[in-house]
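Only one protein chain is missing; all other protein chains are in place.
What follows is chain A.
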């Protein structure tokens, strides 16, 4: 039932955008002008290509994020049964976490968390 409802909600969301854009296309005025097709950016004409290289720092944080996000995904099933597994479970997960925290500490020491 939940998955059927999920599909219903998904269709609703798509319909919201599609209908609103359809209405907007129907009622909105249209005019053609060469100037209008240019990128606005900051108000003056764009120089060079816009699809350019950007700072590598963003990738670095994305990789760090991947590491910790996968960790969070692994922790979720354990979190549900933490009372059943008790102290033994705590030791196991502590070992898992220590490995990850060492990873974070290494990244920190190497200066990967600095924005340069």
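What we mean here is this: contacts are C-beta pairs under 8 Å (C-beta built on N, C-alpha and C of every residue); 3 or more make two chains touch, one makes a residue touch a chain; residues count from 1.
By definition in this document, contacts and distances are computed from a predicted model.
**Q** Mind telling me which option in "NADH-quinone oxidoreductase subunit H", "Hydrogenase nickel incorporation protein HypB", "Amino acid ABC transporter ATP-binding protein" or "Na+/H+ antiporter subunit C" is what UniProt lists for the chain we can't see?
**A** The chain we cannot see is recorded in UniProt as "NADH-quinone oxidoreductase subunit H".
**Q** Considering the whole complex, not just the chains shown, which residues of chain A touch the missing one?
**A** Touching the missing chain: residues 2, 4-6, 8-17, 20-21, 23-25, 27-31, 36-42, 46, 50-52, 54-55, 57-58, 61-62, 64-65, 68-69, 72, 75-76, 79-83, 86-87, 89-90, 93-94, 97, 101, 104, 108, 113-115.
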